[in-house]
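Take this structure first; my questions come after.
With one protein chain removed, the remaining protein chains of the complex are shown where they sit.
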Amino acid sequence: MSNVLKIKKGVEQGVNEFLKFLLESEKVKGIFALRKMNENGAVSYSLITHPEELKNAVPFAPLMPVNAGKILSGFTLEKAINEPIAAVLRPCELRAFIELIKRTQGNLDNYLLISSTCGGVYPLKSLTNGRFKEQVSQYWESVKNAEIASDVRPTCAACEYFIPQQADIIIATVGKKDLEKECSIFLNTKKGEEFAKGATGNIVTEEIETKDTSNLRQKREEQKKEDFDKLSKDGFGIKALVKIFAACLSCHGCSKACPICYCTLCDFDSKTHEYSPSSHEIEIEQKGGVRIPPGTLFFHTGRMIHMAVSCVSCGMCSDVCPVNIPVSTIFSKVGNSLQKLFDYLPGKDIEEPVPFGTYKEEEFTEIGEE
Amino acid sequence: MNEKIGVYVCECGPNISDRIEIDRVIEKISSVEGVKVVKKFGLLCSNDGKKYLADEIKKEELTHLVVAACSPREHEQTFMNVCLEAGLNPYLFQLINIREQCAWMISDKEEATRMAIKYILAGISRVTLHRPLLKKELDIISDVLVIGGGISGIEASLSLAGKNRKVYLVEKKESIGGMVKNFSALLPYQGSNLAVIEEKIKQVQNNENIEVLTSSEVEDVLGFLGNFEAVIKSNGDGSVKKEIKIGAVVVATGFSLFNLKDTPQYGYGKIENVLDALEFEKMSASGKILLKNGKPPKSVALIHCVGREEKGYCSKVCCLYSIKFALHLQDKLPVVDVTEFYSDLCLPEKADQDYFEEAKKKGIRFIRADEFEVKDKAGKISVEYKVAGGKKDSIAVDMAILAPAIVPSEDTSKLAEILNLPLDETGFFKEVHEMLDPISTPIEGVYVAGCALGPKNIPESIIQSQAASGKILSSLIPGKKIEPEVKVSEIKEEFCTGCQMCLSVCFYGAISFDEHKGISVVNEAICRGCGSCVGSCPSGAIRSKHFTYPQLYREVLQALR
Amino acid sequence: MNEEYMPKIVGFLCNWCAYTGADLAGVARLKIPPSLRVIRVMCSGRIDPLFVTRSFFKGADGVIMMGCHPGDCHYQKGNYNARRRYVLLKNIFETLDLEPERVDLSWVSASEGPRYAKITEEFTEKIKKLGPNPVKEEIFI
Partner (left out) sequence: MSTQTESHKNHTKGVIISAKEGINKAILDIFKKSLEKKCFDAILIPVRVPDTESYAWVLLKDQSLLDEANPLPPVMSVQGAKALSSLTKHGEMTQNIAAILRPCEIRAAVELFKLKQIHLDNISLISIDCPGAMPLSDYVTDPEKYKKRFKNVLDKWGEDDSVRPVCHICNRFSLPSLLPQKSAKTSPAKQDEPNLAIPDLHIGLLGGNKEKIFLIPVNLKGRKILEKLEFKPDDSLNLWENKVNEVQDKKEKRRNEFNQELRKKIEGQEKFTAVFDECLNCHNCMRVCPICYCQQCFFDSASLNLSPETYLSRAEKKGALRFPLDTLLFHLGRMSHMVLSCVSCGACEDACPMSIPVAQIFSLVADQTQKAFDYTPGINKKEPLPLQAFLEDEFLEVETPSEATTPIEVN
C-alpha cells in the first residue's frame, strides 16, 4: 500500500499539471521528458526548464527516441546535479540508468525519478508508416484494458517488468479504466511524498499491483515465451544464427544505441579486432571463402558476453537496426537466461553488484571438478 | 618486417632428440619470415649451452630469441639471464616447451614433431609482438610495523631492532606483554620463572630502535613490500592519528579465549567458583587461591577441551597448563584433591611426558571423559560426566577450572580486511602454505607469527617471530632496491570508461580510480600480473604486459592452422 | 597423418597449477593425444571469454580452460573470476545452441599430472564424437 495523489483530470493533462506544479513551485530546476518535435508525432527527450514549454511535453508518447537512462547517465557523468531535477522515464529506462550507475556512469543524487506503469512503445519506424496517429488512439484503449497494444515493439509486448518499482513517483496507467477522468500518481518513496506535498488533488492509499496488472504480466510472459520459441523453432545453432544475422551491416548501431554499452570506444571497433590481409588469405585456403567484413557473429556474441547479463530489453537495438534483425529479442533471450543463472534482475537494486565483476566462493562448486 | 629472430632447438641430451625429428623441425622453421637462424644444440641449459646462446645472440645480432626446449617453469629464467648477458632484453625471448608438451607426452614421433613445429611457429609469431620490458628498481624503507605486543610481537621487535631496524610496535592495550604477562609461571622446561618474559619487555622498552605505541590500533595499511604506509590511531579513542612509512608488517595479534557462554552446560558465569584458565592464572599469580567464601578449595576439578568440539580443533596448550595448575594447587594448598578431565591428552614437546608422569605420581587423578554437566549442588559443584566406557558418573568439588579453546583475537577479521589477508575456516590468519611457507601471506612483505595463525605454545611463537624477522631482514636491506614484477597490467587511458569493474576483481588493491581523470589507474608496484582485471574490462582498456590479447591470440591462430 | 580425425583443441592453462600439472604429466611420460595445443597464461582469471569465442569462431573443435582448484589460486581468487566467466560463456553458448560441449573448464593442481592426462584424453574423445566444429564450414559467420 502506498499513498496516491489523485487528480480529477485525464492522465496526460493531470501529469502535465503535476510537472508544472513541480517547476513552478521550484521544487525542481528542470524536468526531463519527451517533447513534441513536429506534427508527424516525432518526439525528443528534452530537459524542460520553463513551465511554458510543458505544453509541448508528451511524457506518455509511446515512442523511445533514445533510452533515457543513457541520457540521465551522460548528464551526470562529470558530477552529480546539485539541484533537484525530475526525470520522467519508462521502467526499462530507469533500470538501464541504475545499471549504468553501478558502473559509475553517472550519479543518482538529486534526480526525482518519475515513471509509469508502461504499455510499451511503437517502433520508431512507425512514424513513417502514416498510420501512427490512429495507432496511438488504439494504444490507450489497450492500456486501459490492460491488454497488449497491437503493433508495439515485440520487446514491449513481451515485457513483464512494466511496473517501475525503483521510481520515486509512479503514474498508474495500465488497467486504469478511467484514465481520461482521473490521474493516479503513486508516491512510491519518502522522496516522492516530499516533492508531491502541496500539489492539488487528494491523497488516498492504493496498491499499484492490481488484478489487471498481473493479468497483463501473464499475457506478456506468454507473449515472451512465444517470441523466444518462434525465434529458434528448432534451436539456434550456427546455421540459424548465420541466417538471423545474414543482413548485418556491421554498423554496430545496436551497440551505439544500447544503454548498457557505455564504452566510449567499443572494443570491437578498436584495431585489436581488425584483421590483416594474410589472415584472410589463410582463411580462404581453409574455407574457400570468407565474409568481408568478418566477425559478424563474434561481434554479437562478444557484445552478449559484455552486456547481456545487464540487458533490460529496452529494444533500442532493434529500433535502430537498418536491416530489421530482431536483435532485441535475441539479446533478451540470452539476457534472461543469464539473469536467471545469476539470480540477477538488472536495475532492481543499486546495491547489487554486477555479476560480471564479482563472484561467490561457494557457487558453481561442481564445475571443473567433474 | 626487419626482425632478426633466432630459433634454437635444444636436444636436451636424448630427451628431445630421440622423440622429435629436430632436423625436420629446423628445415620447416628456417623458411619462416623474419627468422634469421635456426640451429640445434646438445644441452642449452649447460654452461657451454648458455655461453653458446649468448655468443649467437651477439654474433647474429638477434632482435628476438626463441628457444625450443623444456618448460618455462624450469628454464625460462635461465635463458632470460642469458639474454640479459648478451644485451638482449629478456622479454624479447620466448621459451617453447617441446619437451614436456611434445617429446614426453606424445607417443608418435611423427605427431610429436608436427606438434613441436606448431608450438615453435606460435612462439615465433608471438615473440615478434613482444615489447621490451624494463625492470625498474624501487627504493625501500627498512622500518617495520609489528602489530601486537604479546610475546610474538615482542620477539619480532627485538630481533628486528637487534639488526638496527626501526620498529613500530603497536599494542591495543595500555601496556605490552600480552597474555603471558598474566601467567603465574611458565612450564619447567621453559624455566618456570616469568622473569625471562619481563626481561624481554624491559628490553623492548629500553631499545631506542623500537617505538612502542600502546592503546593504539592500526587503522589502514596501503602499499607493497618495501613501501607501505600505515595509519595508527592512538589513545584508544583514536583521537590521535599517526602516519608511518614502513617496508614490512608482522601481524602478531595473538588469540583470545573461547566464549564459555556458548557452552552453558559447564555452568560458567552461573555457578560460583567455576573459573576459566586465565582467571585462575591471575588468582594463582596473586598467591591467594581462594573460593568466593574466602576459604581455600579442598577439591578442584580441571576440565580440558572446553569448546574443542564446537571449534573442531585441539588448542595444544591446555593440557600442559592444566597440569601446571594441578601442581600449583598442590604446592600452594596443604590439602587438595585435584582431578583432571580430558577428552584427549596433548603432550607434544620432549619434556611434556615427564611432566605428566610427575603429576600422576603426585596423585593427581586423570579421567578421560566427555558430556559434562556442571551443576550447583548445595553450595558444592557437582561435575557430571560420561567416561570412555559410556558409564555416567559425577564428583563434587569446591572449584572447577575450565580450559577454553584458543580462538582468534577479536579484531582479526577487521585487520584481515585492512591488510586484505585471507583467513582460514577457523577464523585465524591463513599462511601461504602450512608446511612450505608457514609465516608468509599472499601479500608480499606482510607476515604473520604466533597464535594469530592458530594455537601455539610460547617457544613455537618465538620461532615464528624470528622466522618472520629473518624474512624481513633478508628482503629489506637498507640502501638496497627491490624489483617489482614487470609483467603487470597497464591501462590505456583513451580506452578506459571508468566503470571500475577492474577494481572489484583485483585482490591486491593494485587498481585505483583517478577521480579527476575519471579512469582507473594501475599501481605497477602492487600489481602481480595475474590479469584478472583484463577479462573484466569490456572496453579492452586493460592489457597485461607480455600476455596481451594479440600475443596470446597469435598462439591461438597457430594452434588452429 | 589424417586417416583418423584428430580434433584441434585450444587449452588455456594457468601457469602455477594446470601448466605445472601438465609438465608433471610429461615428466611421468604419460601420453596424451596430439589434439591439445596448450597456451600458457599466468592465471585462469586472465582467460577473457573473448579468447574462447574467438577461438571457437576461428574453428577450434574444442576449447578447454584449466586452472588451480578453488581456494588454491596463486593469486588468491583469480580462478573464481575464471569460473564465473566460464559459466556466463557456457550459458550463452547453451542458449544459442552453439554446441556448448565444445567448451570446458577443469581444475588441475600442480601435482595432478595424471588428472591432466586423463582430462585431455577424455575431452579429446568427447570432441571426436562430436566431430569437427561446423563453424569451419561456415563462410558467413
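Just so it is clear, A, B and C label the chains in written order, and each chain counts residues from 1 on its own.
The working rule: a contact is a pair of C-beta atoms (placed from the backbone, for glycine too) under 8 Å apart; a residue touches a chain by one contact, two chains touch by 3 or more.
Quantities reported herein were computed from a predicted structural model and do not represent experimental measurements.
Undergrad: Looking at the full complex, which residue from B:Leu129, B:Ala285, B:Ile463 or B:Leu503 touches the chain that isn't shown here?
TA: The one listed residue touching the chain not shown is B:Leu129.
Undergrad: Write down which of A:Asp178, A:Glu207 or A:Glu274 is the residue touching the left-out chain.
TA: A:Glu274
Undergrad: Which of A:Ile48, A:Leu112 or A:Val354 sits in contact with the chain that's absent?
TA: With A:Ile48, A:Leu112 or A:Val354 as choices, the missing chain is touched by A:Ile48.
Undergrad: If the missing chain were put back, which residues of chain A would it touch?
TA: Residue positions of chain A that touch the missing chain: 29-30, 32, 35, 37-38, 40, 42, 44-50, 52-53, 56, 65-66, 71, 74-82, 85, 124-125, 127-128, 242-243, 246-247, 249-253, 256-257, 264-265, 269-282, 284-285, 287-294, 319-324.
Undergrad: Pick out the residues on chain C that sit against the missing chain.
TA: Where chain C meets the chain not shown: residues 139-140.
As a working rule, only the chains that are shown with their structure count from here on.
Undergrad: Just give me the whole-number Å value for how far the CA centre of chain A lies from that of chain C.
TA: Those two chain centres are 37 Å apart.
Undergrad: Could you state the distance in Å from the CA-based centre of chain B to that of chain C?
TA: 31
Undergrad: Check each residue of chain C and list the ones that touch at least two other chains.
TA: 49-50, 54, 59, 77, 81, in rising order.
Undergrad: Could you pull out the residues of chain B that touch at least 2 other chains?
TA: 505, 536, 549, 557
Undergrad: Across the complex, what residues on chain A touch chain C?
TA: 232, 235-242, 246, 267, 286-291, 294-298, 301-302, 304-305, 308-309, 333-334, 337-338, 341-342, 355-356, 358-361, 363-365, 367-370
Undergrad: Going by the contact rule set out above, which residues of chain B touch chain C in the complex?
TA: It comes out as residues 71-74, 97, 99-101, 103-108, 110-112, 114-115, 118-119, 122, 422, 442, 487, 505, 507, 528-532, 534-536, 544, 547, 549, 552-553, 555-560.
Undergrad: In their shared complex, at which residues does chain C touch chain B?
TA: 1, 8, 10, 15, 19-20, 22-23, 25-27, 29-34, 37-43, 45-51, 54-55, 58-60, 74-78, 81, 85, 117
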